[in-house]
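The other protein chains are all here in position, but one chain of the complex has been omitted.
The first chain written gets the first letter, and so on, giving A and B; residue counts start at 1 in each chain.
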Amino acid sequence: MAMKQSIGKRVGVTILAWTVAFLIFFPILWTFITSFKSELDAIAMPPKFLFFNWTLENYAEVQSRSNYLKYAFNSIVLSVGANILGLLVAVPAAWAMAFAPGKRTKDLLMWMLSTKMMPAVGVLVPIYLLFRDLGLLDSLWGIGFVLMLLNLPILIWMLYTYFKEIPIDILEAARMDGASLFNEIVYVLTPMAVPGIASTMLLAIILSWNEAFWTLNLATSNAAPLTAFIASYSAPEGFFWAKLSAASTLAIAPILILGWFSQKQLVRGLTFGAVK
Amino acid sequence: MATQQTSAAARVLVAPSVVLLFLWMIVPLAMTLYFSSLRYSLLDAENIGFVGLQNYTAFLSDPDFTSALLNTLILVGSVLAISVGGGILVALLMDQPVFGQNALRLMVIAPFFVMPTVSALVWKNLLMNPDSGLFAWIARSFGLEPVVWFTNYPMLSVIIVVSWEWLPFASLILLTALQSLDEEQKEAAQLDGAGPFSYFFYIVLPHIARAITVVILIETIFLLSVFAEIYVTTGGGPGVATTNIPFLVYKEALLNFDVGSASAGGIVAVVLANIVAIFLMRIVGRNLEG
Partner (left out) sequence: MGSIQLKSVRKAFGAVSVINGVDLDIKNGEFAVFVGPSGCGKSTLLRLIAGLEDVTSGQILIDGQDATDIGPSKRGLAMVFQSYALYPHMSVRGNIAFALKMAGEKADVIERKVSKAAATLNLTDYLDRKPRQLSGGQRQRVAIGRAIVREPKAFLFDEPLSNLDASLRVQMRVEIGELHNDLKTTMIYVTHDQVEAMTMADKIVVLDRGSVAQVGTPLELYNRPNGLFVAGFIGSPKMNFIGGAPAAKRGAATIGIRPEHVAISTTDGEWPATVRLAEHLGSDTFVHAEGDGLGPLTLRLEGEAPLKPDQRIFVTPREANLHKFDKDGRRID
């Protein structure tokens, strides 16, 4: 039951809300539109909003000039791969902490969270030197491993809060039904937790996709994902806005769509369950 | 409550995560601490030696550090103020019964998903460019001289970009908190004759106070390490006008190749972050009880 409100007031509030939302969204929309302009139209004064020659040439150009697909491939491999690895470690850990808690489980969870508080610059130097000496600089494995570690506390925390909502009775029933621990996790826990695991995975992919500190510092070309690809536009030659926009659209579109699907779970993941 | 069998299994299952995170946190941190006590330049790798706290005294007394610290605080403080203040307003607006609420939510949350390098470049070029940017056109159409954003107001420009990235986060979380406000409480307050302002200050604000705290703390952690936005727009300049601590450490390490000094800076950043972290952990920890 909403508060009583006249239709007039509701329309007014609606217009205001849409204006605010439009302003917030506008830079993304503008990037999207600009990506279909010629470079000349892109810098035209006054700006051309909708009436210009729509063209796809920027997208073709971006791919041919800087091999967008390679970077996109790296982004996908890194963000999906790192988090699949992460889940393999995190699901058992979250099971253990949610369903067989010990005296120190709470401290352990807090400690895991605290690793997330470590600013990256605090460990940039040793990680950089270690990677250099181990030959991991600019390698997908090395960067994927870092991304996995970055997200591991979030994975464990989110899974933990989801698992906590599953009644332990059901797992005990499986035990009474003769299920081994492996069968209990595979046949009973996992199917029940699929929605939670999926949204955890989604959030982790978004975070990895957009991670820019480590990817910019540890990857130069072979393993560079889209963050680095875009950064290469910061020192461009000639007209480049339309191409920048096309590249940006390509870089953010997949994750924007994923993000829209996962926004409900996002709140919980980003606040470590403190706001639901 | 569990049997010994399950607790034994639990320990085995937790172990990989604990070992990985331990190595990830402790080993590099110990190395950073160790490096921070060395004279260690990658350009002069033969000449490594113990110098005690000298890197710290040098780093801390460097005027660049003072300005980087100040820049960090200004950046964090301003973005917090803008995103939390704006976030409350946006959340209140979105919580009204408006037409097309879901579409609105999608539009408002969108900037959060944009990777930082994209946001920074789009703002710097498409919007804030003094010749052909959209803002310049708006200024001209009002007969004003366009602002040369990143040259004349570099810090303000960075703050605007970063605020745009974080406003959606604050809005979304505060909106979620608002929506958990009991409808009956709203109606009771109406019956008690509360006007919109007293309703906001006595009912709404206390209800979302915790969410606000959480937003502030989490944003602070991320804002203390803003890097990519500066990297692709100003490169820390002009001069050191937009160099914050992460960027300073990056410059020392990967541009000046001074491992010792960069490590000392890294430790300073860790100390700063930990001060915030302690507060966040208290709040999350309290939540764990319930």
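Convention: a contact is a pair of C-beta atoms (placed from the backbone, for glycine too) under 8 Å apart; a residue touches a chain by one contact, two chains touch by 3 or more.
Note that the coordinates shown come from a computational prediction; the quantities given were computed from them, not determined experimentally.
Note that the absent chain touches A, B when the full complex is taken as a whole.
Of the candidate positions A:45, A:60, A:170 or A:198, contact with the hidden chain is made by A:170. Although one chain is not displayed, its contacts with chain B can still be listed: residues 1-5.
Residues of chain A that touch the chain left out of view are 167, 169-170, 172-180, 183, 187-188, 191-192.
Keep this in mind: only the chains that are shown with their structure count from here on.
Chain A makes touch with chain B in their complex at residues 1-3, 5, 10-11, 13-14, 16-18, 20-22, 24-25, 27-28, 30-31, 34, 42-47, 89-90, 92-93, 95-97, 99-102, 106, 108-130, 149, 152-153, 156, 181, 206, 209-210, 212-213, 216-217, 226-228, 230-231, 233-234, 241, 244-245, 248, 251-252, 255-256, 258-260, 263, 266-267, 270-276. Considering their complex, residues 2, 6-7, 9-11, 13-14, 16-18, 20-21, 24-25, 27-29, 31-32, 35, 90, 93-94, 96-100, 104-119, 121-123, 125-127, 131-132, 134, 136-137, 140-141, 164, 167-169, 172-173, 176-177, 180, 183, 186-187, 190, 210-211, 214, 218, 221, 224-225, 227-228, 231-233, 245-246, 249-250, 253-254, 259, 262-263, 265-267, 269-270, 272-274, 276-277, 280-281, 283-285, 287-288 of chain B touch chain A.
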